[in-house]
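Note that one protein chain is taken out, while the other chains of the complex remain in position.
Now for subunit A:
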């Protein structure tokens, strides 16, 4: 691991506490990072970088309890490899931002938690925040606290664990995280239906999700350059039960067209690609939006954005739409946000030039009452505003 010279990277939690206290005293802001593979997510922060990259190591793994814990700087890949050796995994399929941002290095556990970065299986098993059962973090007061723990069911005190997930380093610096895990299914297949338009594709996905066959991935890849659209429904189970479920599901979706069944390896390769989103969004200089909306409203939203969307792809049964737009101007923010809001969804500008992200904001603007509550909660953790100031929302606004 190499760190740029200007990065502050303490070797332990006490070191993080000391750095934060020092910066609280001088009111000098800090930009929190792990390995920096997702540094492009959020509004740009001008501040001294504080990294957790040197806090490494798996601190607990009990396969028979379905639980693993690791320090924040531990590479996600290391945790996944350790789990795989015991036939387990992080069920939410950690989202890897490297293909989107063209970054290198190893994404860390801290970054994963801070961005609540979930992949295709989120639609079935929940997000990163749902698998997260405990965290340690150093608040903006420079105080290390533990939230949650290592047990599956825990309602003792407030759920600070959930709050920390997806807080983008604005409440505290995560130093350790504990997840519940799940066994890797013995085998998998994907049903592929070709040639559906967006509306029928998403309808097929919703029909699959409403079936009892435990669809664990539901994506629609619109056709491009003459290639037919592909509607994907993943099934995972014991090997000799998959045939049954695939048959039943194909039968249920018969009205949408015949379904091809992918071999396990082909299925895995395809979902690795879906999980990255970037392969379907075209050149790297395009702006990328991540839009969340109730699935059945997604195709209609995309239709309204037809002139803006240079490319798009649906995951999470249609509930997640990746949309590529031109990086010029506001990257389509004004119209895209207005239409998304009308359909009760929310949009995140995942990739765009710094100036655009700074100007139009990255996360969905919150209604005033909600923004007020969020700001109070943030102040309860970081009263001096030293941690990633402005990363999520422009506080001067």
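Going forward, a residue touches a chain if its C-beta (ideal position, glycine included) is under 8 Å from a C-beta of that chain, and two chains touch if they have at least 3 such contacts; residues count from 1.
Quick note on the criterion: contacts and distances are computed from a predicted model.
Undergrad: Select, from "Spermidine/putrescine transport system permease protein", "Carbon-monoxide dehydrogenase medium subunit", "GNAT family N-acetyltransferase" or "FAD-binding protein", the UniProt-recorded name of the complex's unshown chain.
TA: Result for the unshown chain: "FAD-binding protein".
Undergrad: Just name the one of A:9, A:160 or A:221 that touches the chain not displayed here.
TA: Going through A:9, A:160 or A:221 one by one, A:160 is the residue touching the chain not shown.
Undergrad: Out of A:85, A:102, A:254 or A:344, which touches the unshown chain?
TA: A:344
Undergrad: Since one chain isn't shown, list which residues of subunit A touch it in the complete complex.
TA: 62-67, 86-88, 116, 118, 122-123, 126-127, 129-130, 139, 143-147, 149-163, 165-167, 170-171, 182-184, 186, 203, 206-207, 209-212, 237-238, 240-241, 244-245, 248, 292-296, 316, 319-320, 344-346, 348, 363-364, 366-367, 369-370, 373-374, 376-381, 392-393
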